[in-house]
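Removed: one protein chain of the complex. Kept in place: all other protein chains.
Moving on to chain A:
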Amino acid sequence: MGQIAALEQPPETIKRGPLAKIRQLRKTSKPVLLAGTILLLVLLSTLFPGVLSPHDPNEIHPELSLSPPSLDFILGTDEFGRDIFSRIIFGTRVAIVISSASVGLAFVIGIPLGLISGLFGGLADGLTMRVMDAVLAFPSLIFTILIVAALGASPFSIIVSIGFLFTPRFARLVRGSVLVLKDVDFVVASRACGAGNSRIMFRTILPNTMAPILIQITLGMALAISIEAGLSYLGLGIQPPTATWGTMLRDAQRYLYLAPWYTLAPGIIIFVVILVLNFFGDRLRDALDPRLKRV
């Protein structure tokens, strides 16, 4: 069965590296195209929110408070008469910046930790992994709330808290790969050629663990967006008047009966963005590592 599947694969996918396999994604179906378009829109809203939004997100129109969707305000207005559509677009920037920065932080701390633990083992490894276990074992929201409370609610503290929360994901992943790879022939060969520890870590082993790391980055961003929205919803996130999806939902809840459309829009956008990121994570998993292909 496995042999037949291997024969059916076009030969070029076998011989080239991960990049060629990413290029393969382009050939795929409509869902990928749709998800890609959404991702592009999200990226554009992050970079140029002012261009895409029809109104100033903080412009107040008291006379238009909680008005239903119309031509001018396509998703309606909030309790201060601010344009919900524009606020959602500006909220994208917050969501994307916070999630990518926190995943980036986790990446920067987690990867060296994982490399060192995996390569050297011993007490350092044991201690690091127990700390990672402690973080992983803990209910994520309680962990982030504690850190945000300690540092004060600001973008910085939210990034730090989610970054710390995600560090074990990268550290464990890399450590696991290192343990598998360090006795593989090409690593032994590189060591025999006189490569030092840091060369082995960053030049020989790390590139070979990139596939699962890339997947973890996409899935991590999806989770980070959800956690940031949760913190904002609880009032512990980025403080008003900055528009974020979570705070919009928090405010909308008070007007659930008066203006149900107010709740609908931020929820749907959070959901769509998380869905798209998860979708790409799963696709990447399938493309980069056929062994992990979900049945």
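Convention: a residue touches a chain if its C-beta (ideal position, glycine included) is under 8 Å from a C-beta of that chain, and two chains touch if they have at least 3 such contacts; residues count from 1.
Methods note: contacts and distances are computed from a predicted model.
Looking at the choices "Hydantoinase/oxoprolinase family protein", "Multicopper oxidase CueO", "ABC transporter permease" or "Branched-chain amino acid transport system ATP-binding protein", the name in the UniProt record of the chain not drawn here is "ABC transporter permease". Among A:F48, A:F138, A:F156 or A:F186, the one in contact with the hidden chain is A:F138. What chain A contributes to its contact with the hidden chain is residues 130-131, 133-134, 137-142, 145-147, 149-152, 222, 226, 229-230, 233-236, 249, 252-253, 256-257, 260, 263, 266-267, 270-271, 274-275, 278, 294-295.
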